[in-house]
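What follows is a structure written as structure tokens; I'll ask about it next.
Shown here: the complex without one of its protein chains, the others still in place.
Let's look at chain A:
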Amino acid sequence: MKWDEFFVTGDPLIYGADVSIVLTVIGILFYLTYFKKWKWLWTEWLTTVDHKKLGIMYIASAVLMLFRGGVDALLMRVQLATPDSKFLDSQHYNEIFTTHGTIMIIFMAMPFLIGLINVVIPLQIGARDVAFPYLNAVSFWTFFIGAMLFNISFVIGGSPSAGWTSYMPLAGNELSPGPGQNYYLLGLQIAGIGTLLTGINFLVTILKMRAPGMTLFRMPVFTWSALITMIIIVFAFPILTVALALMTFDRLFGAHFFTLQGAGMDMLWANLFWLWGHPEVYIVVLPAFGMFSEIISAFSRKTIFGYKAMIWAMVIIAGYSFLVWVHHFFTMGQGELVNSVFSITTMIIGIPTGIKIFNWLFTMYKGKISFTTPMLWSLGFIVNFVIGGVTGVMLAMAAADYQYHNTYFLVAHFHYVLIAGTVFSCFAGLIFWYPKMFGYKLNERIGKWVFWVFNIGFNVCFIPQFILGLDGMPRRVYTYSAASGWGNMNMLSTVGGFLMGIAFLILVYNFYYSFRYSERENTGDSWGLGRTLEWATTSAVPPHYNFAVTPTVDSFDPLIKMKRNNVNLKPKIEDIKKIHMPDNSGVPFFMASFFFVAGFGLVFEWYWMGIVGLIGVFITLIIRSFDKNEGYYVSEEEIKETERLTV
């Protein structure tokens, strides 16, 4: 391979990206060196095993990926705004929709949710940290490295271009030569390790680390939703792992699992992909449901309506989400019996979701509602998500889906569920728990601007796409003729897209503005409406050990009961005991770095490099196995000082 093949060349957009990447890296290096921040970065962040810090890093990475995926989206919208546009050529357009979809689902939605889960869940169940803090760091770093590996594809070697679904034979060597598709396979594989570990970690954390008295049916809805999500992750992600590995064998070692020759089954890829893919959509929407439940209940000043129904709906969804996957390829030709069965299962899965919508409405009914920004996002969610759900049921009818499938109608459907569900919840949750992470709130006035601009933009962008879809515009086309008559609606859609982009910029400005000017919180219950244990900490940002004295729980919404009984949350001095905490470790960071080396080597089929990387991974595993370090104790004095307790 020659150097001019190694770097992607020939496109001014790419050169622009090259320059900005180099400048950003130089800027960061300069900042760290000039302000002597290297040590701080290493000890406070790169080696941390604290769930709150890992959560913040997850969220920061997700916001970064939202930016990257958003730029991809706007490039596509510019290209489609007018008929016969020459802004992007077809190959470039294909690459962009592929990276957009993959990044948004795998590297934006999931990490954003996992980040919020990381920050909130251990606090919400009254735990000191997760069950396996070291493993949690491994999760984060493998996700992060997987994301970075995937992201560099557009400047080094070329991006994948077979869609986020990577159907075979299109994604095979014959039709997608070069390293692009390998980036997809290895980036997802490495990040997938992290996701699977997170699944196990939080499953154990929620089952085993709850504060005394918090029975399963006293767990907050968000904790329940996280539990169910982790179960789905643990059972669904191995399918993706195996499918990715098989396709990697096809591409790298000439195997024939999904190829057209050698009795491979190209359709089996689609089948396996969606066996993971449909559970995946519930992985990214159940935590969203959980967060909306917390927010709606808090700002309506009412306990959640139909708690048990909420929980059972999620339990049913967890099992049921494995029974509908064929609705993604009704047109593949498996015949009317199979299609009818999956048509029906798909329509049924709308029922538990519908139940939840009513529960939220009844929670608000006769509540004293505060229209804060997290609440606005929740209300926006209910309205918009219903549109997504109803169109989903339309798509569920196999016969009708022959018309809708792979048109913009489908595109509009899944954006209505994913943006109104997942993205709205990430914004809502981020704003709601922001004071828990940073000790101050995001500015509400600016936040309302973000909400309205984004909401209007969202609908202006995607309602026209329903119409375009019904009018026959297929998805994943890089241009269309003026004669098709699709020009106006596309232009409108692009305008909406840019409104969302502007809203994102206002949000980023709000991060800065609030950092400078927001009033600092001095109680743990920043909104004054907290119902669950994460608001029962003594300071706005909990200390690294979370609770000086583990709280005991004797009801659902425990903080409400404590407030009613005027329980003093400040720990009593005689209750303070030394606390056992895990040590920081740099090993997860190095392990992930070796994964990067291995992944990069395999992407270019430089096997020596792949082997070196994997040996490195093994060495870090061995180092960990012989690591006798068993953590340390936070002394009573230190706790008393942190909690400002005096004798």
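Simple rule for what comes next: a contact is a pair of C-beta atoms (placed from the backbone, for glycine too) under 8 Å apart; a residue touches a chain by one contact, two chains touch by 3 or more; residues count from 1.
The rule we apply is simple: contacts and distances are computed from a predicted model.
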| Name per UniProt, for the chain absent here [options: "Quinol oxidase subunit 4", "Quaternary amine transport ATP-binding protein", "Amino acid ABC transporter permease" or "Tungsten formylmethanofuran dehydrogenase"] | "Quinol oxidase subunit 4"
| Considering the whole complex, which of A:Ala73, A:Ile121, A:Leu135 or A:Leu272 touches the chain not shown? | A:Leu272
| note | Touch with the missing chain holds, among A:Val338, A:Leu470 or A:Ile573, for A:Val338
| said: One chain is left out of this view; which of A:Glu444, A:Glu605 or A:Glu638 touches it in the full complex? | reply: A:Glu605
| message | Take the complete complex as the reference. Which residues in chain A touch the chain that isn't displayed? | response | 173-175, 177, 207, 216, 231, 235, 239, 254, 259-261, 263, 265, 267-268, 271-272, 275, 319, 322-323, 325-326, 332-338, 605
